[in-house]
Structures are given as structure tokens and as C-alpha cells.
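Structure provided below as C-alpha cells; questions to follow.
Here the complex is missing a single protein chain, while all its other protein chains stay put.
Chain IDs A, B and C follow the sequence of writing; residue 1 opens each chain.
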Amino acid sequence: MAAVQMQGLVKRYGGRAVLDGVDLEVGRGSVCALLGPNGAGKTTAVRILATLVRSDGGRAEVAGIDVARDPRAVRRRIGLIGQQPAVDDVLGARENLVLFARLHHLGRRAAQARADELLAQVGLAGTGGQPVRTFSGGMRRRLDIAAGLVLAPEVLFLDEPTTGLDPAGRRDVWDAVRALVAGGTTVLLTTQYLEEAEQLADDVCVLDGGRVVARGTPRELTAAVGGDRLELVVADPARAREAAALAERVAGELPVLAPAGTGERVVVPVARRRGAVGAVVRALDEAGIAVDDLVLRPTTLDEAYLRITGADRARSEVPA
Amino acid sequence: MTALRTREPLAGRLRWAVADAFAVAGRDLAHWRRQPAAVLVGALFPVLLLLMFTYLLGGGMAVPGGGDYRDFLVPGMLALAMVFGVEATMTAVVTDTARGITDRFRSLPMAPSAVVAGRCLADLASSAVGLAVLIVAALAIGWRPAGVAPALAAVGLLLLLRVAFLWIGVYLGLLARDPSMVVAVQVLVWPFAFLSNAFVAASAMPGWLSAVAEWNPVAGTVTAVRELFGSPVGTGGGWATEHAALLAVGWPLVLTVVFAALAVRRFQGLSR
Amino acid sequence: MTAVLPSPPAVRDRPAPPSAARIALRRVGLELKLFFRERQQVVFSFAYPVIMLVIFAAVLGGDERPGDVPFTHYFLAGIAATGIMLTSFQAIGTSIATERENGQLERLQLLGTPPVAYFAGKAGQVLVTTAAQLALLLPLAHYAYDVPMPPDVQHWLTFAWVAVLGALAGTVLGVAVSALRGSAASVTTGISAFAIVLQFFSGVFFGFTELPSWMQQTAALFPLKWLTQGMRSAFLPEEAAAFEVAGSWEHGRTALVLAAWVIIGAVVCVRTFRWRRADG
Partner (left out) sequence: MTTTQAAPRPGATATQRETAVRVRGLVKRYGNRAVVDGLDLDVFRGEVFALLGPNGAGKTTTIEILEGVRKPDGGEVRVLGVDPARGGRAWRARLGVVSQGEGAPQELSVREVLDHFAGYHVTSRPTEELIAAVGLEEKAGTRIARLSGGQRRRLEVALGVQGRPELVFLDEPTTGMDPVARRQFWELIRGLRADGATVLLTTHYLDEAAELADRVGVIADGRLVEVAPPDQLGADLRRLARVRWTEDGAVREVRTESPAAVLRDLLSGPGDVPGLTVTRPSLEDVYLSLVGAPSTVPTAPEGDLR
């Protein structure tokens, strides 16, 4: 059964359709990343699912419950971490968390204990009673995330959760999300940071202009755009062309030459043909071309995304 | 998939609604602890006004039907202090909405009523403190209530008035997009205050204005509280003055019902 | 859609930045545009003096003030002064506190905007809105309540310089109080409370001579008292001067105090102006 389900979801603001018939399903215990340009309707979709906004058409269910019909039952099962930190800035970090824990109906003791745990988890344990007003953007963000995790929710909505966080903070958040998912939580995540989607998401859904323009696993999306590529740096730049020619013969596609730090970099698209990597390496070895560096890297989701929503605006539907 | 509705027993839900309301109110009380100056200024402003009016108008103002102007003014000021509370409520609501706290509450499994009930509790508590300060100040300049029991009844009526203005504040707070609207309300509260019997007896005003002042939502409370405190009432006046006690209960109830309904509608409108 | 900016010439020796006056002019345009886009603000700025005039005229219309001056005549001067205070002091103090809180001033600082140009923008907006407000109030007072307008050119001139100096002094006072610590909301509340108390002290609602002397002396430190007195000198007959505290209109002193507020205040504000919120 799907933990999150949207069918033909429509939302208009002043005649303009922000969501224009969105269908999406997120399986229980999985992570789905909602991607799309600024203003594509991602936040609106999350706010509808989190019962903050009513849709103008279509249906949305969270944990099997219609969000319009029984919002309170939905609220008991969700956690929301919105784009703007929503915490009381007169109070301190701990006071905030105790308040939210109390509103999740934890007892006084339990609320305080939970607050302390969360503070330690997001690295704010040392802030004492300092009012949140004096926090930096990153600290506020961490507090906001802690506030969304008071109880492990059945479904967690994360709206650009790591915006403004440093790489270490980002990894902390990812770890926290993974731990929740391991415990059975379903996560719907929006992000502008595609590595985040690659790291966390089982499924990716790209929104553009209020519609779903692509959907699939990160692997499927990247495969639809292009396969892996093999990047080699040959020790002797003079033999780069030779290496490229060899690679072309073996892999069957035209490699690209580009100068690298010490030698010459050859980029060989390998279109996921099994054995191509081994064949290229073997052929080079036989020809006596020494390889300094060799990296096989998949086409990134970035590249796939840019193709899907990017400059050419060519919309490619990817079969799910 | 059929929606599974979990029905908690009513008693349990009620208990949580109360607990949630206290948790929300507790947050405001924590604000007091952190910003005592703001609370102090709020409480002292009506005191300042009381002293100023007593001092300024005390000599020249004759109270129709006799009596000391100071004794006439104190109940009026007490009622106006409740009216001024509208600004505090509005500011709190606007700020919470602007900061996303309202949305945070709306996404929590708490009782939706607790957001407002908590606001109610906290604001009533702060108004009660304000009343106490103002009464002490009035006692200090020589005003004396008639007895303890009627005085308590008067305080009850005043807080009832505060409830009405609380709802007006909640509604206006939800209506306002940014804090600059609060200034507008702060300024417009004054004409409202002058158009009542708080400073001048309604009977001392010219024709149509006298009627307006008599039917002002505060007027019933002011007159009833004057009677309860045994302060001069300012004679004359029509039906409205005769039935002050009725209006003192009726007006706040009507206002509460109307503005609570508007506020709830507006609150639900947030999800548009 | 890939747009690379075309190359500008590599300028090392760039010409001097635009003058403070030019930026000030731009600020005035911007401030006016912003003011009139905030509809509620416009309505209440213009409505408040009118409402107060109507109410007070109705409540106390029969009264007379010292020197047999009908209440409405006396009160128009007060309410015109209050209106000016509202559009200058109160509006400016509130808006600067808000702009500081939401980071608009930070941008101006980074652009190297001279504070004086920023103030000038505010002042320009104040002068325009004050003029509009008075243009609404005076005809109403004249046609609905028979309040006489200044009888001759000289009185109109008095009215003009008092209004302009008063508006400018109010602006400076607004800039000064915006520096109070705390959130924009708390500064706003503080400013409103201060404005109301100042109105009572300065003889807007009551005859100034009826006030206790400590209030008179406190009020004399702030522009509103002088503004109100100056307005009375423009609207009331010469004989009424006898009932002022000093027994005369004190034009010289009024000009002096208001100008001092404008000049000394502006210098102090330029020196001490904070573009950012204080840390912590």
C-alpha cells in the first residue's frame, strides 16, 4: 500500500495552476525525492499533503487517509520540516523542543528527555537558554529539523531540508533520515541538491510547470539520459589520441579528449554495455599505453535532471 | 483504500485539548520571563493614562449627578485597559503567522482549538496582571471600591470584555499581513475610546453622539463596573444605561460569537 | 537561455559614484511608490486626523478654549500637528525599524548609500504625504466646522514653514527612535505609546496652559509642542496669543527649536545611524 498518494492533484492561485494534475505514489518505507525548478509547485504539493493547504481538485492520501477528509488523523502520522525554519525565536532551543514534544503529547519528563536527545543529535546541546533569535541560519535549520523529528513519524515531509547547511550538517541530516527510514518511516523530500536525491531517494519525481515530467529510480533517470562513462588519464599525453581511437573501436562510441592536470584525459561514454570497461582497459594494456588514473562514473542525476527540465525544455517521459 | 478514522473517546480528546492549551499558553508565559520589560510597559501604560487624565481633567470635569471625577474615571480606565489588549493579541497572532509558528502548530497532532485557547489563557493572564497593577495604582491615588464581592464581580465583567476583544484581536491578527497593520489598530483604538462613556458621561455628550457612546460595546461594562465598585455613574441616559448589566454581559458575548466565527473562518481560510 | 553578460570595459579608474543628492531624489520616488502601495497605511494615515476631528468636534464642540476660541478652532491646530507627527515621526520610526529588521538597510549600506540620502528620501516622502493629508483635513474643517483658514498670505506662510519644519523635525525624531533595541514589533509598540503620551503632554487635546508645568516643560523639549503652538498662530486670531504660556506666539523660539531638532538631530543621526540590527 502506498504511504503517500496523489491523484490528479490541482491547485490554483489566482487563476494560475501551480499544480496541474499531479499523480504520485510513494511506497511505504521508501524515500521519494520531488525535484523541479524554483516555483515548480513542490512546496505547494508538500503543504497539501501536510494538511496546511487544501487542494482545488484531485485526491491526496497520506498513510491511507484522505488529507481533506480527516486532517487530524493525518497530522498524527506525519512530521513536517518546512523551507522556512518555524521556531519560536524568543525561547531557547530546548524550550522550543520541549514545547513541541508536549504538543506531541509526551509527558513532562519524557518531553524534556526527548528534547535533550534531539539537541545532542543535531549538535545544539551546548546552546543552553540562548534565545533562538541569536542563532545563525545553520543553527536555526538544525533546530527546525529536530522539531520535525520529535516523534518518529509514519510519513515525514522534508521541504529542502539541507538548504544552507554545510556538508557535515548535510550528512548528519541524511543519517537521521536513513535511521528513520530503517525504522519504517516513509519520506517525501524536495531538494535542489541532486546529490541529496541520489543519496537518499529510492524514487525521483520531477515536477515542472505543475506537472510530473519524469519519474523513476535515480538509476532509470540517468540511464534514460546516458549511461556510464569511463574517464582515463594517460601517462603520456602524446598517446592520448591513440588511446581514444582504441577506446572508440572497443566501446563503439566516440570518446572526448580534454587536457587534464598532468596528462590528457579521455572520456569514453560506455552506455552501460557490460564488459566494455574491461575491454577498454585490456586493449590499452595490450597496446602498452600506461594509464595514470581511471574513474568509472555514472552519468549523474544532475545531468539527467538538466536534460529533463533544462535549457532545451525537451520533456522526456521516463517510464517508471 | 478506506480512510481509517481513529476515534478517541471524547473525554480523552477534551483532556488533550486542555493540556495542549496550557502548553501553548505556557509558551507565552515563558516569553514574559524572557522579556519582562515588554510586560511592564504594557501594564504601566494604562497607569500612566489614568494619572494623566485624573490630573488633567480632574479639576475641570464635572460628573453629571455628582461625584469625584477620579472615581468616575477609574472604572472607565479599567475597561479601556481591556480594549487596549486587542493590540497585544493582534501583535502576537501576526508575529506567529509571519514566523511560521502558526503553520507549525497546524501540522501538529494537537487540538486545533488549543492554538486559540492557549492564546486566550495567556492573554487573560496578562490582562489580569495588568488589571491588578492598575487597581493598585488607583488605590494609591485614593480610589476605593465599595466592597470585595462586588469588586470581584466587576473584575469578572472586565475579563469577559477582554475575551471579546481577544477574539477581535485574533481575527485582526489573522487578517493582517504584516505588523504595520498593528499600528493602524493602535491609532484607531483612540477614537473608539473617546466615543464611549469611559472619559465623559454619555449624557454629557450632544444628541447623536450620546447615543453612540451609550451603545458603545464598552459602555455597558463601564457603567456596570461603576455600579459594582460604587463609583459615580453619571446620571441620565436611556435604556442602555438603565440595563448596563445586561449589556455588560450581552455585548461581549455577541462580539465573541461574531468574531470567533470570523476568526475560525479566517483560520480555515489559511489553507486556501 | 545561457546568457553571459557582455564584457564591460575593464575599469580601474572609475568615475565618482552618483552624488548623495541624486540618490536622495531616487529614494524619494521609491519611498512614495512604496507608501502608496501599502493601501492600509495610506487610508489610516489620512483617516486618523479626520476621524479625530469629527469625534472631538462632536464631543466637545460646544466648549470654548482660553480666549473665547471655539474648541474646533483650537483643536484643528492640534489635530493638524498630530497628523504631521503621525506621518513623520510615527510612520518613519516604524518603517525604519522594519527595514532594518528585514535587511533592506543592509543592502543600502553595502551599496555605500550616504545616510543623509536615505534620510532625505524619507523626509521627501513625509513632506508629500503631509501635504496630501493637510489638503484633506483643512477643507473639511473649514466647510464642515466653519473653522477659519489663515486670513492672509503672512499667516499662510507661517502655516507653511511651521508644517515643513515640524514634518522634518518629526522625521528626525523618527530616525532617532528607530534605533531603539528590540524587534521591529516592540519598537513599533514603544513608538505608538510614546506618540500618544507626547500628544497629551503637548496640548493637542487640552489647552496647553491647563497642563501642569512639569508636563509643559517636558513637552517643550520635543517638536510636537512647538508644532502645535505654531499651528495655532496660523489659525487663531492674534488676540489668542495672550493665552499662550509666554503670552505670545514665540515664532522665533518655535523656529529655533524646530530647526535645532532638524539640524542637530540630523547630524547626530547621520553619525550614529545603524544599518544593521545590533548583535544578539
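What we mean here is this: a contact is a pair of C-beta atoms (placed from the backbone, for glycine too) under 8 Å apart; a residue touches a chain by one contact, two chains touch by 3 or more.
Being a predicted model, the structure only gives us computed values, none of them experimental.
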item	value
Touched by the hidden chain, restricted to displayed chains	A, C
Residue among C:Q109, C:S186 or C:T209 touching the omitted chain	C:Q109
Among A:Q7, A:Q112 or A:T163, the residue in touch with the chain that has been omitted	A:T163
Residues in subunit C touching the chain absent from view	1-8, 10-12, 14-18, 22-23, 26, 29-30, 33-34, 37-38, 102-114, 275-276, 279
Chain not shown, touching residues in subunit A	36-40, 43, 83, 136-139, 160, 163-171, 192-195, 226, 229, 253-254, 256, 258-259, 261, 265, 267, 269, 271, 274-275, 277-278, 281-282, 285, 290-297, 302, 305-306, 309-311
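Here is the rule we use: only the chains that are shown with their structure count from here on.
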item	value
Most distant chain from subunit B, judged by the mean position of its C-alpha atoms	A
Subunit C: positions in contact with at least two other chains	none
Touch list for subunit A against partner subunit B, complex	1, 50-54, 61, 64-66, 69-70, 72-73, 75-76, 78, 80, 82, 84-91, 95, 99-100, 102-105, 131, 147
Subunit B to subunit A touching residues, read off their complex	1, 3-6, 16, 19-20, 23-24, 26-27, 30-31, 34-35, 99-101, 103-110, 112, 114, 270-272
Interface residues, subunit C side, partner subunit B - complex	38, 40-41, 44, 48, 51-52, 55-56, 58-59, 61-62, 86, 90, 94-95, 98, 184-186, 188-190, 192-193, 196-197, 200, 206, 210-212
